[in-house]
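Showing just some of the chains, left in place.
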Amino acid sequence: MRFKQINNGYIIRLEKDEKIIETLTGFLKKKKIKSGYFSGIGAVSKSEIAHFSLDRKEYSYKALNGPLEITSLLGNIATSGSQVIIHAHITLSDSKMNVYGGHLKEAAIGATCEIILKKNNKNLNRKLDKTTNLNLLDI
Amino acid sequence: MRFKQINNGYIIRLEKDEKIIETLTGFLKKKKIKSGYFSGIGAVSKSEIAHFSLDRKEYSYKALNGPLEITSLLGNIATSGSQVIIHAHITLSDSKMNVYGGHLKEAAIGATCEIILKKNNKNLNRKLDKTTNLNLLDI
């Protein structure tokens, strides 16, 4: 992972085989960033994405193996207790330009991933919402 | 709907059954925000999206029922006369991670929708363009 500080945030380049959520979470801890948002483009070698069922109050997961372009990675950064939480959704495309997407559980980078991350000037907390069983923004 | 003021904008959480365009438009009026842009992720329970035909100079609409993840919601805020206008496009994914998208007419939120909204420091106006029959940015 490489990064450069800009304005109110960072340009981040994730490298081959780095995991998006794991690597970004480590970076946020190191930089003590607790609140923010980001967007990115790039490519993954494998990924696990999810779809939430409000009826069953749980995610279903799907593993996507093989190289896919990241046409959109959008996410935000908040805290839940002492933990930094990344919430991100991703849109991916294959070699036929067909597209897949969902809640990003985790993905390993292919050639590169270029992210713009901006810090918020106020903390954002998440709290378990019993109706949905999700860690929703407590704002 | 819940929100928290940050830097030059707001973090917004839309709640179950709230309509994206209707709820955001009400918020913008209340906060007197006339120019800006936003991005978001979350989920919808039902949505109506559209595709514009330049030949026929009109939108065709498609209703998508059932829970879909919002993998990307991108939009901007401008005015047309005294009205605040939200223009947004959305990308949605189903439980098989297949993806649908288009111009967002309206959508009702599923579990949550988390939006970053930023204000512009100058007004943006829209004006009817006769060639396309669309309300284009008059800049």
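Labels A and B are assigned to the chains in the order they are written; within every chain, residues are numbered from 1.
Going forward, contacts are C-beta pairs under 8 Å (C-beta built on N, C-alpha and C of every residue); 3 or more make two chains touch, one makes a residue touch a chain.
Small disclaimer: the values here were computed from a predicted structure and weren't measured.
**Q** Assuming 2 chains are placed, give the number of copies in the entire complex as this structure defines it.
**A** The number of copies making up the whole complex is 3.
One rule holds for everything that comes next: only the chains that are shown with their structure count from here on.
**Q** Can you give the whole-Å distance between the Cα centres of subunit A and subunit B?
**A** So the centroids are 22 Å from each other.
**Q** In the complex of these two chains, what residues of subunit A are touching subunit B?
**A** For subunit A paired with subunit B, touching residues are 8, 35, 37, 39, 49, 51-54, 60, 62, 64, 72, 74-76, 87-91, 99-103, 120-122, 124, 131-132, 134, 136-137, 139.
**Q** Give every residue of subunit B touching subunit A within the complex, in rising order.
**A** Those residues of subunit B that touch subunit A are 2-7, 11, 13, 16, 39-41, 43, 45, 67, 69-72, 91, 93-99, 110-112, 114, 116.
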